[in-house]
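Missing here is one protein chain; the remaining ones are kept as they sit in the complex.
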Amino acid sequence: MSSSFGTLFRVSTFGESHGVGVGVVVDGCPPRLALDLDEIQADLDRRRPGQSRLVTQRAEGDEVEVLSGVYDGRTTGTPIALVVRNKDQNSGAYDHLKDVYRPSHADFTYDAKYGFRDHRGGGRASARETIGRVAAAAIARQLLRAATGTEVLAWVSSVHTIEAEVDLDTVTLDQVEADPTRCPDPAAAAEMTTAIEQARRDGDSLGGVVTLVARGVPAGLGEPVFDKLDADLAKGMLSLPAAKGFEIGSGFAGTRMTGLAHNDPFVPGPDGPTTATNRSGGVQGGISNGADIVCRVAFKPTGTIASEQTTVTTDGEATTLAAKGRHDPCVLPRAVPMVEAMALLTLADHLLRQHTTSLLP
Amino acid sequence: MSSSFGTLFRVSTFGESHGVGVGVVVDGCPPRLALDLDEIQADLDRRRPGQSRLVTQRAEGDEVEVLSGVYDGRTTGTPIALVVRNKDQNSGAYDHLKDVYRPSHADFTYDAKYGFRDHRGGGRASARETIGRVAAAAIARQLLRAATGTEVLAWVSSVHTIEAEVDLDTVTLDQVEADPTRCPDPAAAAEMTTAIEQARRDGDSLGGVVTLVARGVPAGLGEPVFDKLDADLAKGMLSLPAAKGFEIGSGFAGTRMTGLAHNDPFVPGPDGPTTATNRSGGVQGGISNGADIVCRVAFKPTGTIASEQTTVTTDGEATTLAAKGRHDPCVLPRAVPMVEAMALLTLADHLLRQHTTSLLP
Amino acid sequence: MSSSFGTLFRVSTFGESHGVGVGVVVDGCPPRLALDLDEIQADLDRRRPGQSRLVTQRAEGDEVEVLSGVYDGRTTGTPIALVVRNKDQNSGAYDHLKDVYRPSHADFTYDAKYGFRDHRGGGRASARETIGRVAAAAIARQLLRAATGTEVLAWVSSVHTIEAEVDLDTVTLDQVEADPTRCPDPAAAAEMTTAIEQARRDGDSLGGVVTLVARGVPAGLGEPVFDKLDADLAKGMLSLPAAKGFEIGSGFAGTRMTGLAHNDPFVPGPDGPTTATNRSGGVQGGISNGADIVCRVAFKPTGTIASEQTTVTTDGEATTLAAKGRHDPCVLPRAVPMVEAMALLTLADHLLRQHTTSLLP
Partner (left out) sequence: MSSSFGTLFRVSTFGESHGVGVGVVVDGCPPRLALDLDEIQADLDRRRPGQSRLVTQRAEGDEVEVLSGVYDGRTTGTPIALVVRNKDQNSGAYDHLKDVYRPSHADFTYDAKYGFRDHRGGGRASARETIGRVAAAAIARQLLRAATGTEVLAWVSSVHTIEAEVDLDTVTLDQVEADPTRCPDPAAAAEMTTAIEQARRDGDSLGGVVTLVARGVPAGLGEPVFDKLDADLAKGMLSLPAAKGFEIGSGFAGTRMTGLAHNDPFVPGPDGPTTATNRSGGVQGGISNGADIVCRVAFKPTGTIASEQTTVTTDGEATTLAAKGRHDPCVLPRAVPMVEAMALLTLADHLLRQHTTSLLP
């Protein structure tokens, strides 16, 4: 059951890089939601490799097929199964990895855990698994929009040492999508492009940070004490490939402030109290307070690099390895829809959970 | 079900600051574990307020009572219920908070969520809820020690801008407990003490970072793709009061490295491959690799401060508030056993989950 | 996690016969429910032994204490912990059972499962464990009444070969409680009393059937395909000590009818379609249809009898055993509140689950 996420809006992904296909089952989507299938495909296309010269060139169609749960354009309340078939399955390209553990990859740990491993293209540990997440999240996006007008947007806020300047309150999807880096600060985007291309030439790779904002989140989402909204967001984000850190609101920087400077003063608003500042990042005591939710996710530099590295064989002998073929020198642009996906899935689940508290007047 | 954590080693906490008591039910602890009840009490004592002049002076005995699940000194495999009665229940001290929302606290969001709130001492949002976590984790600690020799240790690595220098490989519990700050770097500890006392005098508060290391974790723990070990650690840590960030291994700093510098080379070892460095923080692909697990948790400066702040009443009117009574100017020292608790609970759960993969030869 | 029941109205019981106490945590009860604690105690009193000469004479006060989750007479939405302390703990009375397996009890299987057993009074397998269920169900009863006017009533419909005649549509709680047998047919109740007393004199025991009706259940409860309302009722009932069978509506007898005779014709009603007959027992396709839910639960004759029986020791040697002390010669009267409890818990959980489908218009 480790491939399921969420309690009431529950998604279960399946599939590995070089099996027959990947997909997801969404169990718990409310009935009667008018579902735009083209929008699901559009969200998947944002995740797909081969969108620009910055990311891996593997050609994948990633066309989604809806197997169940939708009738006459609306959800029926029964499980929605979505499948994307794998097409570019050149398994032979991975033969040189069968007997060797790639450094900082999941090769060794999968063997340690399962005693058996599908070495082709990372198997289940491949980023291709996130297709199911993004497809399910596209449904969550439509549910959140219909129910509460909530919108989720993420972007690349840093690559290596290059940091973007972005106005959290005004940044738009168009600005994010305007550049292949998915960095809405054009100057930083240009620098990032140069750095990523240089890393590719060097047989090296770069990491960075994705920032996410969720607007229009109603107050009251989050289930203390363990299923706090920020706790579930943290779990979702850390479950993404290559993620190494999560912070919400002031995060690590906030530890260097004092309470007087850090606290968000409440001020009267037309629809109830709001906060004059948002160092809480939209969550207080694990529950949304109606302000924008703001969080950041750290992604390490890609493990797969063309340069030669020291490692060991599956027999435990020392060896060296240099990755063959084409690889992402920087996963950040493609991580953006994945980060959005985990926020959308978390918010949809918590919206349903919060709804149960309204049973009594 | 939001007050439960874990799948197989499942803990359910209950209780609020000024109710009759707080506690926990542990469902899923394997049978036949010899349980040292004094060690449970000792772990609880580390969490307790009033240990030094640095933390809140509320006198709580916090004596734990075992209601079930233990017979003849051993676990029976049935639910273990632990209760601590609340003693210092001066509810009247909180009357001035009944009609006002404390800034950066859970007051407003609990009202928004539940439409009803126990305002006494934070109610369920009080740090007193973590008594159940720490008590359950004391059982997890004994289970992990008996089963795999795993040991978990946390400490205060920074307060405000004061950063400690600590050797991850050699730091001991005695060093941590040697100072009330729970910072094992004596020079930094002295600075922290000064800063915390000054904050108290200023009616202000300080935040900081707790670092945790888990030693002797077997390779193979973690359940991709959603219940990855680091994802569950992140969730556990962000579920703690005042936590705003989590990172594992290189974390946010790692995003500023390149892949060549960041990757952990595998080297042959007597018991199989090990890594020459540990920027992965002991987890690769969501699964432990046998190296020490290293993570860091950010805690914001305490929301409750004696200085006057701007806020609103429950009727939405502007007002001001200055906290009365004694409060922690810095939660970091008491956060240490809480951070350990969430790591212990996560590791115990994943140890049981991993065990199921060994069913077939 | 095997001691939890329900998804959204989730109860977790703990405690064994001769430990310190037994109890339950209810996680997920909606906030703002006005809770009558006397009614919880009254439901517990119905479950208690020693109510009449028909049942075991062990004196138990079974006074319930609310540890958390209730403030100012209303639920807060946080976990409600209820505890009943064990008082009549004469453990020595069970010393003769330490090294022997009682036939048709859980002694052998607990040893087989856990490799370790608390033999005192059945330990966790004691009917005393159901105190937590009944206490939690008393909360569910109040929730169902407040939310939908649903009422649940059970009674003894047969003991051994004596069958009661009861009008499902009109039977009342007063009629059920009028006789210690909890059989609302006075003639059958008198026969049952005679039979049970004779069984006690014979050192023997009797089984029987409990029938339950739930009135005022709204249409729409139940979550196909696995968490169907009747499936969860079946699970709940079979989890009760000594239960060996469950049927809903026509049950096993319905297999001897033809479809034409068995189908329930729909007829127009003022509030929508109703059925002219109720062989479905109020559930169709796993979902309530608005008709009364009617089900029956079979309880085997009590395993513990004063007559000498053949069995084996824990060392596997043949021996004989005759139960000492006082025992229920027939559990049926006390099974009535337990059967009600499992129906109440199931219905409350499904009411909350169904509520989530109303998110969208």
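As written, the chains take the letters A, B and C, and residue 1 is the first residue of each chain.
Methods note: contacts are C-beta pairs under 8 Å (C-beta built on N, C-alpha and C of every residue); 3 or more make two chains touch, one makes a residue touch a chain.
Just so it is clear, the structure is predicted and the values come from calculations on it, not from any experiment.
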- Query: Any idea which of C:P31, C:G77, C:G121 or C:P301 touches the chain not displayed?
  - Reply: C:P301
- By the contact definition given up top, give the residues of subunit B that touch the hidden chain. 8, 28, 30-33, 77-78, 143, 146-147, 224, 351-352, 355-361
- Residues of subunit A in contact with the chain that isn't shown? 1-4, 7-8, 10, 12-16, 19-23, 25, 27-28, 31-32, 65-71, 74, 76-81, 83, 113-118, 123-124
- Note that subunit C touches the chain not displayed via residues 1-5, 7, 13, 101, 103-110, 112-115, 124-125, 129, 158, 160-161, 199, 202-209, 219-228, 230-239, 241, 243-252, 254-260, 262-269, 272-273, 275-276, 279-281, 283-290, 298-305, 307, 309-312, 316-318, 329, 353-354, 357
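What we mean here is this: only the chains that are shown with their structure count from here on.
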- Task: Express in whole angstrom the distance between the two chain centres, defined as the mean CA positions of subunit A and subunit C.
- Result: 46
- Chain-centre distance (mean CA atoms) for subunit A and subunit B, in whole Å, is 26
- Query: Residues of subunit A that touch two or more other chains: which are they?
  - Reply: 224, 357
